[in-house]
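Presented below is the structure to which this report refers.
Here the complex is missing a single protein chain, while all its other protein chains stay put.
== chain A ==
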Amino acid sequence: MNYFPDEVIEHIFDSIASHRDRNSISLVCKSWHKIERCSRKKVFIGNCYAIDPERLIGRFPCLKSLTLKGKPHFADFNLVPHEWGGFVHPWIDALARARVGLEELRLKRMVVSDESLELLSRSFANFKSLVLVSCEGFTTDGLASIAANCRHLRELDLQENEIDDHRGQWLNCFPDSCITLTSLNFACLKGETNLAALERLVARSPNLKSLKVNRAVPLDALTRLMSCAPQLVDLGVGSYENEPDPESFAKLSAAINKCTSLRCLSGFSEVAPRCLPAFYPICQNLISLNLSYAAEIQGNHLIKFIQFCKRLQRLWILDSIGDKGLEVVASACKELQELRVFPSDLHGEEDNDAAVTEVGLVAISAGCRKLHSILYFCKQMTNAALITVAKNCPNFIRFRLCILEPNKPDHITSQSLDEGFGAIVQACKGLRRLSVSGLLTDKVFLYIGMYAEQLEMLSIAFAGDTDQGMLYVLNGCKKLRKLEIRDSPFGNAALLADVEKYETMRSLWMSSCDVTLGGCKRLARDAPWLNVEIINENESNGMEQNEEDEREKVDRLYLYRTVVGTRKDAPSCVTIL
């Protein structure tokens, strides 16, 4: 390859998109490293504290797209204090000062401020795409700056963010000259929407393929929007609360019928069930359906709808669909690849038979042979069911099972679920992500360590008996990148057994386990390239050096490899050892 001029090699590298492959390429030799780094357009940073913006820009001066992830995954479940960190501002600031030609920014679990958004909007003339997932800290004023200043904006995708809605006119801030929008998703905004501004915006965006509105967009407005955007591929519906009169219903149906390109449907947070049939004509085209926020649609309506969706590949649904509903899915949706069943009753107050059980899971596995990703919240499970599922679907890449009650055993045999999960890891040789639940002993971790060779992410809660469990995993799963554990009896012995392992991993989270402060301190000493963070909201920052503390169990531990040492923006509830 040394005989080729750099431009040729660069051209070859251009066809390689995966960042992992490009990381590998850059390790081959110095010249490849140089060519690769100068031609890299997209950079993915899984932990924003593993590296700093200056080094990023130093290595990849031509980057156009940056993906950053901030808080650890368990922040989703309120286990990480708000002020923990993950601020995007320093990144935007550094990129702006270095005049990087940023075009796309994708953030997950980061803290974004209006100032950051304003700076972003003003600093990058060619900025095209902003995707924010589970972020917080900004308001619609920030969105207004993006709308107003990003002349070439194509994509504004806000997924499940906590946004302070100032009920302002941010939609009005898109200039009339803005006609390049391809994707607009503001479903998570809680306030009102200027419908007129939205309609004008949609009308002048002929390339708009994806539109997801918030619940403040009622039925008649939606009808008008769809009428001027029949090219839509992805639609997120707002609210449908009024029962439509026949005329409105007819108009809606007409508009829907014209959207022949529609493939993805979501939203429906407030729905009068009678409106759902308006979408029946396009069911057969749908490949993605997200009804997981449609709490008001009863199971039978869901079933009626889904049975027409023969081409469905992705389905996100609430457990109100029931086992019966899943059986219908299994017989109708033969192309299904990804299924997520969320709990509708989040407070365990229901004693209902309508939620899902192992019966539904088995039915899905039997009917949907192409299934490779599943997230399943259920009340109960059996080993037999899991073994059957493993036999039916050996192609799982992601298998996340959450039995709502911690430590619940096989409800028929009262045994632990070790064998069931063991069957899953043994059969699914390509498994990359696994979440376990129910009553589990160390044995399940032995199985995981033995069989889950491709496993990259493992989530454990209320499981295991001794340190040995965690050791099985650390020793066995060679490709493990993220390990998150809560409320399990793993302590210092497991934590400290193989310190080098953490260099191969992105991060480790342990909360309500048995690791002590002393153990964490020792780890921090032995591995200076790790940031070992102790999160403890109740205590002050000053850690007194007495023996009592060393034996104190650590409430929350989060450690991650980093090349830039201790971060400077940690709040007082976080101690970095």
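In this section, a residue touches a chain if its C-beta (ideal position, glycine included) is under 8 Å from a C-beta of that chain, and two chains touch if they have at least 3 such contacts; residues count from 1.
Assume contacts and distances are computed from a predicted model.
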item	value
Which of "Eukaryotic translation initiation factor 3 subunit C", "Auxin-responsive protein", "Vacuolar protein-sorting-associated protein 36" or "Autophagy protein 5" matches, in UniProt, the chain that is not displayed	"Auxin-responsive protein"
Candidate in contact with the missing chain, chosen from A:G137, A:G299 or A:G449	A:G299
Sole contact to the chain not displayed, among A:R274, A:K478, A:R525 or A:R551	A:R274
Which of A:S261, A:S512 or A:T566 contacts the chain that the document leaves out	A:S512
Residue among A:L336, A:L439 or A:V574 touching the omitted chain	A:L439
Contact partner of the left-out chain, one of A:E192, A:D498 or A:D526	A:E192
Touching residues (missing chain, whole complex) on chain A	74, 76-79, 134, 160-162, 167, 188, 192, 215, 239, 241-243, 269-270, 272-274, 292-302, 318-322, 342-352, 354-355, 377, 402, 404-409, 411, 414, 416, 435, 439, 441, 459, 461-462, 465-466, 486-487, 489, 511-512, 514, 537-538, 555
